[in-house]
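Here the complex is missing a single protein chain, while all its other protein chains stay put.
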Amino acid sequence: MIFWIVLLAGCILWIVLPRIGVLAHYRTWRAARERERLEDALKHLLNREHLGRHATPESLGGALNLSRTAVMRLIEQMEEQGLLETRGMELHLTAEGERWALHVVRAHRLWERYLADEARMPLAQVHAEAQRREHALTADQLDELEAAMGYPRRDPHGDPIPSRAGILPDAEGTPLTAWPLDIPGRIVHLEDEPAIAYEQILAAGLHLGQTIRVLERTPQRLTLSDGENEYRLAPAVAANVNLAPLTEVEAARNHTIPLSDLPLRQTAEIVAIDDALQGFTRRRLLDLGLTPGAVVYPELQNAFADPRAYRVRGTLIALRQDQAARILVRPQSLN
Amino acid sequence: MTTPDEVLARAEALRNRLPSSFRDEIVQSLYAEAEQIARRAVKTPENRQYDLDQRIDRLVTAPVSGLLIMLLLLTVVIWLTVSGANVISDLLFTLLFGFGDWARALFVAWGVPWWITGFVWDGVYRSLAWVVSVMLPPMAIFFPAFTLLEDLGYLPRVAFNLDWLFKKAGAHGKQSLTMMMGFGCNAAGVIATRVIDSPRERLVAILTNNFVPCNGRFPTLIMLATVFVAAGFGGAAASLIAASAVVAVVLIGVAFTFLMSWVLSKTVLRGEASAFTLELPPYRRPNVLRILYTSLIDRTIFVLWRAMLTAAPAGAVIWLLANISFGDGSLAIAIARWLDGFGRLLGLDGAILLAYIIAIPANEIVVPTMMMIYTNAGMMVEAPGSDSAIRSLLVDQQGWTLLTAINLMLFSLLHNPCGTTIITIFKETRSYKWAAMSVVITLGTAFIVTFLTATLARLAGWP
Partner (left out) sequence: MTRPTTDLCATCPAHARLEQMGIKMDRYDRVVALAGNPNTGKSTLFNALTGLKQHTGNWPGKTVTRAEGGYQFNGVKYKLVDLPGAYSLLSTSQDEEVARDFLLFGQPDCTIVVTDATALERNLNLVLQVLEITDKVVVAVNLIDEARRKGIDVDTRTLSRDLGVPAVPIVARSGEGIITLLATVADVIEGRIATHPRRVEGTPAFQQAIQELTPLIEQLAPGIPNARWLAIRLLEGDARVQRAIRSGELADILARQRTTADRLSGTMAVMGRQ
């Protein structure tokens, strides 16, 4: 009998205890959900404003997958908090609303950068994961994340990351559909929405920093080449890929091979580290002396030929092949 | 007057005006300058002779010789540890237990109540003495040997040789070193994971370290292998079979390490393997005196002290369980009986499970505790001296089979980390969650694996 009373009391405590009880957990969870919905709404408004169109209750409901009454309640609530104003059917962000929205965009893109660089998550997954995590950090924590990654300017798709002060540079480059034929360009931006188009771009094997040229353009498709492989994209998909002119370094990349392809015991000079390799890994490689101009000599390999050890500035340093593939070198003539 | 915020805003504005590669350029100009200064100050011979280091490196990283050297060194270190430790262990055992008996007799002569004498000398002291005499010698041999290899510069080559396998499991090559350290002591192995930069890969290494059997578990494994697996073989064949059984268990542990690393890096610790940069330093002549000093003081005494802190209360609990009457026997026996059903399901029995539960502070006292329960003694006792006596106690009286022995070996390999290791994991990760996770993962694996082998064996009609 006593046992049952104790058990019952335990269960009740477990449910109602402040902070650690089930109810408290549920309340925190609900508050977090609400905040997420609010922030997603802000992001939608900001997005529309950048496209030069204004959001409406319909567009908001569509983006957040909400019923009409729920949307109206949300809008009312946001108006009360001074985040948006309604002008007729149009929804406008207030200054406060825009500041918050930029914070969320900043969080999202920093997370994407982090997940791609430091956690090495496949690119097709980072958007969804960042979508989940973007609501969790405070502005100060974001600053720390940003500093830890060395102030990246763009997310892994090439979108600009707003600064803490809320300055948001425009996406750079020219869409493939408007790029002149046969002029090499560097991929500077891959639009990650809609996801279907983005997946097609990734599936084709295109990535940021790649140098390509447009060989042929018909209404049905574009044919591209990076010198080795040919790629075919539908124009609707190709419009989501932006190119920029080559810089001097990239122009000098001819006659280079990835370090991973350099034969064992052949000296070479480092030309560049691939732009797609960013964050901690890039800085670590540079700090170890793998800077452009340095001489490398692959001295050892293990039984699996991965990793290999390179003599760089007097020290033997082992790198995995997938990292070495991101370092471009120019082999020195044998004599 | 400038305010801090203005300075920071100015810095941000200036930063955004610089090309985004300006950090690369800073490093580049530093190295360019260093190159220039070095060129003026350093004269290197034109034709550098073929380096001895390079020759050694090719040998220790080549597919066949590299693997052989690695296995050879590991075998030598473990063999040295196990066989050398036996001698010192026996000596310490005689010494410490001699003192314990003497002090106990003194207490009896003074007329101290039996329960105080028992609690202090048969409980707490006995547990401490046991842990010291079983744990100290192997560590005192293993750690210096390991540190010697480390200071020679050989260990980074091991990480280099094995990295590919770890990469496939989503882990870091340096995890191989923390595993080797784990052979000495899992707590030390967990501390050694500090050499891994990436937090994700470090956690993988921490959570899987316990799948490598430590010094405390080797005696149990060897005893079971000699008495059960190699039984029925004579002479050289017996020791060969016993040795292979131990090696097989170690390999199973390594396989589980890879498997669990892979599972972890696909689930809770998602992500690809991160930056792997490993310096292979030149070989250097180690300073033997310093190695002896540091490995004995820093590692051995440190680990031993932590183990003693947890062993003393365990000794008290063990003694209490064995000396509080319950029903027709002691409390220990009652609990063992209660656990028996579950134990049988895993191909073990209740006494074994109880021994593992109360001997959580240190794996060294598992066997003596088990023997205590089996013989219904009032304190931890040593296993009988001869193989046949062990067999008669376990097989004839307690109904052990070959399956019990094999499952006990597996359980000993896979079960939860000892108390010291759990505390260390908490200290290193600063998280209750990961400390609890390390227990859940290992214990879960141990239960599942032993349950499967037991069920399969029974289905096949084996013992």
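Note that the chains take the letters A and B in the order they are written out, and that residue 1 is the start of every chain.
Convention: contacts are C-beta pairs under 8 Å (C-beta built on N, C-alpha and C of every residue); 3 or more make two chains touch, one makes a residue touch a chain.
Keep in mind it's a predicted model, so treat the numbers as computed, not measured.
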| item | value |
| --- | --- |
| Omitted chain's touching partners, listed by label | A, B |
| Residue among B:Gly66, B:Gly100, B:Pro156 or B:Gly173 touching the omitted chain | B:Pro156 |
| Option touching the unshown chain, where B:Tyr31, B:Phe183 or B:Phe276 are the choices | B:Tyr31 |
| Contact residue for the chain not shown (choose from A:Arg99, A:His207 or A:Arg284) | A:Arg284 |
| Those residues of chain A which, in the complete complex, touch the missing chain | 143-144, 146-148, 150-151, 280, 283-284, 287-289, 312-315 |
| On chain B, residues whose C-beta touches the chain left out of the figure | 1-2, 4-8, 10-12, 14-15, 17-19, 22-23, 25-27, 29-31, 33-35, 37-38, 40-45, 48-49, 147, 150-151, 153, 155-156, 174, 194-197, 279, 281-282, 287, 290-291, 293-295, 297-298 |
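Heads up, the rule we're going with is that only the chains that are shown with their structure count from here on.
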| item | value |
| --- | --- |
| Complex contact set, residues of chain B against chain A | 9, 12, 15-16, 20, 23-24, 27-28, 31-32, 35, 54, 57-58, 61-63, 66-67, 156, 160-165, 167, 173, 198, 200, 270-282 |
| Contacting residues of chain A [partner chain B, same complex] | 115, 118-122, 150-151, 153, 163-165, 167, 273, 280-289, 291-294, 299-304, 306-307, 309, 313, 315-320, 323 |
